[in-house]
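With one protein chain removed, the remaining protein chains of the complex are shown where they sit.
Going by the order they are written in, the chains are A, B and C; count residues from 1 in each one.
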Amino acid sequence: MAENFMITLKIDGVQISVPEGTTILKAAKDNGILIPTLCDLEGLTPYGGCRLCLVEVTGSPKLFTACTTPANPGMDVTTNSERLKNYRKIAVQMLMSERVHMCAVCVANDHCELQALANQLGVNHVAFERHFTREPIDSSHDFLVIDRNRCILCTRCVRVCDKIEGVHTLDLKKRSKNTEVIMDLDEAWGDSCSCTGCRKCAKVCPVGAIYIEGEAMSQTKNPDVAEFITARRNRK
Amino acid sequence: MTTNDIRRTQLEKVLKKHNYQESALLEVLHSAQEIYGYLDRNLLMDIAGSLNLPPSHVYGVTTFYSYFKMRKPGQHIVTACLGTACYVKGVEPIVVAIEKEFNLKRGGSTADGKLSLLFTRCIGACAMAPAVVLDDHVIGKATKEIVIEKIKNMLEGTKDESV
Amino acid sequence: MSAAINTSVSSNNRARIATVWLSGCAGCHMSFLDQDEKIVDLAKKIQVVYGPLVDAKEFPENVEVTLVEGSVANEEQLEVLKDIREKTRVLIAFGDCAVTGNVTALRNSWENSDKEVLERAYKSPEDLQAAVPNMVPKLLIKTRPLHEIVKVDFYIPGCPPSADLINYVLTELLAGKIPNMEGKAKYG
Partner (left out) sequence: MNLSDIQKIAEEENEFQRAYKYRINVCCSSGCSSFGAFKVLKAFEDAVKEFGVENICKVARTGCVGTCSVGPTVLVDPGEHRYKCVTLENVREIVQGHIVSGIPVKKYLHNHGDFFRKQHRLVLRNAGKIDPTRIQDYISAGGYFALAKCLANMTPQGVIQEILNSGLRGRGGAGFPVGQKWNLVARAHNTPKYIVANLDEGDPGVFANRTLAEADPHAIIEGMVIAGYAIDAQKGYIYIRSEYPLAIEVLQKAITQAKSMNLLGDNILGTQHNFDLELRFGAGAFVAGEETAILMSAEGRRAQPRPRPPYPANQGLWNKPTLIQNVESLANAPLIILNGGTWFKSYGLPNCTGTKCFSLTGEINNPGLIEVPMGISLHEIVYDIGGGIPNGKKFKAVLVGGPSGGCLPESTLEAQIDYDSLKNVGAIMGSGGIVVLNEDACMVDTARYFTDFCIDESCGKCTPCRAGLARVKEVFDKITTGKGELKDIDMLEKTSEYIINASLCGLGQTAPNPILTTLRYFKEEYLEHIINKKCKAGTCFKNENIVEE
């Protein structure tokens, strides 16, 4: 593999060089340009679902997800135009209106990536009518709890369970707005035979959907776990 | 052998035909539904084990596609087509009439389990819209009177010779 | 934008400001008072003409800015808010309940919550005589944030919004500027 082959591109007017095959998101991040994202997480397979990392590439009318699009030589990428900012605000509002996101009463208050993003982008209200889902909270597991009313369907938990822990306890059921995260055959978490209780799902959850009973969020949240384990595994 | 064993043998044949390949999941689910009528949890667990797939994956796939049924359907099934042509030509009043006449809700079955009312997004019989399917038989250019009469005949077991 | 405050209409060159307390816990008002010494500067520029902090019975005409705390949960509040909107030039949704519904809207997940909530509050298994009093205003089917009922000019999220943020927003508006909320406000 020509992993040291470097390519040069422009992001927000800055010339940068990255190894071939790097995604735009990573290329930007490594050069101090943070593109917002909720579903992407280093160490996991890119998903491209939340649509927050959309960027403009000069010469194409289409928008590209920075998390899945590899940086190409000579690319001219804009990450923060007014249009993109506006789209990100809409995306955050759609996520906040889709299920019950009431920060003040959420276990992840102050440790939530959706909340942080709303604050950062200046989303000071949600223009869409809010939806109040009423999924029962599953606290049947010894210490892991899932509140699907707060889930944003980023599938970080599903991917970390599959790729990093390797047990694939979690997956999605149904489709469209009825999509939900499930354990095994849609069992109560406590009845799941395959779950190892590794807690990684809670660590990577960007919101307060999966959490650990009786543990402070500051202690639970550790999204870097996926990257960290991947790096350790790849150690020669 | 019990019926269940016979069915399991049939399913095993299907699995073998597909070489127990993970990628044949949809085909296996199709066959399993044909053999058993619907896909219950035990069956899904069995298939997951046979294809060496995580149960959550199998469940996720089964529930993604609307063709797969996880509940036992009624003895007879009425499927109304909700395609554009049928909608334009007025399938909705027919559905309402069926609901009223047989006292069941869309997507559900009658209390005695004899009749289910299901939906499909277009069976491709658009030139004869609106279309309603009774078990495997398509009624084209349906009206509520015709459909209700045919359902009644079907429930009474009288064979309809006019088609 | 219309949000910039015009101080010239008031007699003493101070902007006529009102605060209103709908379905909320008064925490936002507490935070307003929590501006400490900054409130002294602010007081030189504003005149509070209505609200829980002052003794006025009727919502006056020609109010420049109204800070509305809390969501709209019942029919009375619905009328009050519409009245305020008519008499106010700049209406600010003040705090999470006003902006999102927050805790007060959690009942929206339940069907019939407009009835059940009252029964839960007033009836009890111990006292079979207890009943929902008939002078309680009828609850709306769903608790709503302000902007779903009337036009809102500005939003200050937070549960409660920090005193500094309140001060920043008011100061900017009084200076005829539009506050930039990026990275400043915080839900929850």
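We take it that a contact is a pair of C-beta atoms (placed from the backbone, for glycine too) under 8 Å apart; a residue touches a chain by one contact, two chains touch by 3 or more.
Values in this document were obtained by computation on a predicted structure and should not be read as measured data.
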Per the touch definition above, residue among A:54, A:161, A:185 or A:210 touching the missing chain: A:54
Residue, one of B:16, B:121 or B:152, that touches the chain absent here: B:121
Residues in chain A touching the chain absent from view: 46-52, 54, 63-65, 68-70, 87, 90-91, 94-95, 97-98, 127-129, 131, 153, 172, 174-179
Sites on chain B contacted by the missing partner chain, in the whole complex: 22-27, 29-30, 57, 60-61, 64-68, 82-89, 96, 120-129, 131, 136-140, 163
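In this text, only the chains that are shown with their structure count from here on.
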Inter-centroid spacing, chain C versus chain A (mean Cα positions, whole Å): 34
Mean-CA-position distance for chain C and chain B (Å): 53
Shared interface positions of chain B, touching two or more other chains: none
Sites on chain C touched by chain A in the complex: 93, 96, 99-103, 105-106, 108-110, 142, 145, 147-148, 152, 155-157, 159, 180-188
Contacting residues of chain A [partner chain B, same complex]: 162, 167-175, 182-186, 194
Chain A to chain C touching residues, read off their complex: 100, 102-106, 109-110, 115, 118-122, 124-127, 129-130, 132-134, 149
